[in-house]
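For this depiction, one protein chain was excluded, whereas all remaining protein chains were kept in their positions.
This part shows subunit A:
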Amino acid sequence: MEFTREIYWNVGHGASTLIPMYLLTIVALALLVKGIWQRVQVYRTGLPLVRNDQVATRLLRVVDNVLLQKKVVQVAWPGMLHGLFFWGFGLLFIGTVLIVIQADFTDLLFDVKFLTGTFYKLFSIVLDIAGLLCILMLGGLLVRRYFFPPEGLETKSDDAVMHGMLLAILITGFIIEGARMAVTELGTPLAPWSPVGLVVAKAVSPIGENGLLALHKVTWWVHLLLVMVFFYLIPATKFRHILTTSANYFFSDLGPKGKLVNLDLEDEDKETFGASSLKELTWKDIFDGDACTQCKRCQDRCPAYNTDKPLSPMKLVREITRIAHDDPEGNMIELCDKDAIWSCTTCRACQEICPAAIEHVGKIIELRRSMVLMEGEFPGEEVMTAMEATEVNGNPLGMGYAERGDWAEDLGIKTLAQDSEVDVLYFVGCYGSFDKRNIKVAKSFVKLCQAAGVKVGILGKEEKCCGEPMRKMGNEYLYQTLAMENIEMIKAYDVAKIVTSCPHCYNTLNKDYRDLGLETEVVTYTVFLKELIDSGRLRISGGELSCTYHDSCYLGRHNDIYDPPRELLKLAGAAISEMDKNRAEGFCCSAGGGRILAEEKLGERINVKRVNMAVETGAEVLVSNCPFCLTMFEDGVKGAEAEDKLQPRDIAEILAERLG
């Protein structure tokens, strides 16, 4: 026998089938396009933003993350359920397209049938298994959502519609197949090539041929109708993520990672800065909320959300989109909640995990910019004091600017003003310069450089705060003032390389300052020290050390530097007991996003929570790579009453003690 099946078996291939079928299809697709068009009109109310350059790179992101579902399956449970469902449904879609091609084009016009023989057998079994896979995965997701919902998962009517609709489409598909097989295939060698269909066929066969024909015909039309309703529902429900999330990968921010948009403060036509209303956000900011699937992965990882603060990155992104659709004149800042906006540490955990390529942090900064630049408003008086201190003395600690280089007095290093012939300029930062605890780190770093024969220079009182905390708090004006002064100073000395021991300085000099004209190479001390060791200039001897390692957000997620610091620690003889939340999943210390300047008044203390995670590893030392982290952990061990168990240290201190 020939291995194939008659397409349109039982329903007929005449005008009485094709005309209503295609009319329905046209209506459904027209409604789909109309629904999309209405939403596009809302996106278009946003400011322009170029996200269609570098097409090849963008398409590659689509392939990686839509077709291959890379980000989705990164969280294996339940990501894998979605991934398998997606691939299964994709196969079913391809199968349906093949049927349409054969039945309504190649066969109709040229008498060519390709769904035959071995290809048909493969076609049959692949689709059969794909269908079963989809039902199983959907079932798994359904059980998770409705019977064992994880904390924070919001279930709305959209979810019921989606589960019901997809299950109905899949099940009616198998009933159609089973009814057809019961009449035409039972007992033939083709039957085993549709194993699921065969089970259904055996189950329905007792109703007899007439009953089966009727069942088949009715179910066929129901199935078709369901698919048409599905099309219509795409723009109207969370089904829209099929289109919006996929498109959002194309519209991704191609980097540099996390770099903020530089505001043109000289633009005299500009009357407002930052965003307090919808018309001050870009179309992408509105689109992002439509791409959100409420998977809550961002929320699960948000240090603010996890310490009972009013911020959920997911809710904030969705609120902006809700405002765009329902309340376009609304006050964005009030509606998004000021406390939520101020709670962000810009740790980037949300953006790094988001399987929909949503950009949370930039939006929060735009809202903050409006509050600071347009209203002179801060999360607390202490933040305003720190801003004013920085305006006067170039550091948020309020220390006299002239003493900025005093920490290095006895170290045998000079300022560039005294001697600008140096191998590297060490951009010390405010904490390394003024904070007693972090001065020890700066001294350790200089000791390491000197041991490696590297001639280090500093700017001393000519250095100012890099401006990072101010910028992340929304004070773009102060940031740019500081940045311009620093850049002018650095350029005047014509140094070849800048090294930083603060990841916030590193990120700012290496990314943000580029917009303002800094071209000098910038490296972070962990990478710099690793290079010195690799080239044999610096020797470190191992010694026993039981430690855990904390990835600062700005060395880790913002710059993907995870391995060099760990390798340094291993060279120093350390046995690292990793915390559960490490590398890209690392939990913030609380001080990013300018929060180092602010008191933490809401919810639990983030730093104490992180210290407790470190304590759980049983390690004696908590090694970090950032002055803000170190400051927060010194405070956190007190809050966690773990001073006897855990000692916070910087990686430079560990290495400086183990010079070989």
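Note that in this section contacts are C-beta pairs under 8 Å (C-beta built on N, C-alpha and C of every residue); 3 or more make two chains touch, one makes a residue touch a chain; residues count from 1.
One rule holds for everything that comes next: contacts and distances are computed from a predicted model.
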| item | value |
| --- | --- |
| Name of the absent chain as recorded in UniProt (options "Multicopper oxidase CueO", "Tungstate transporter permease", "Protein translocase subunit SecD" or "Electron transfer flavoprotein subunit beta") | "Electron transfer flavoprotein subunit beta" |
| Of A:G164, A:P256 or A:G400, the one touching the omitted chain in the full complex | A:G400 |
| Touch criterion as defined above, residue of A:D308, A:E381 or A:E544 at the omitted chain | A:E381 |
| Sole contact to the chain not displayed, among A:R58, A:K461, A:K497 or A:R605 | A:K461 |
| Residue of A:A160, A:L225 or A:L265 touching the missing chain in the full complex | A:L265 |
| Touching residues (missing chain, whole complex) on subunit A | 265, 268, 271-273, 372-378, 381, 384, 387-388, 391-394, 398-403, 461, 476-477 |
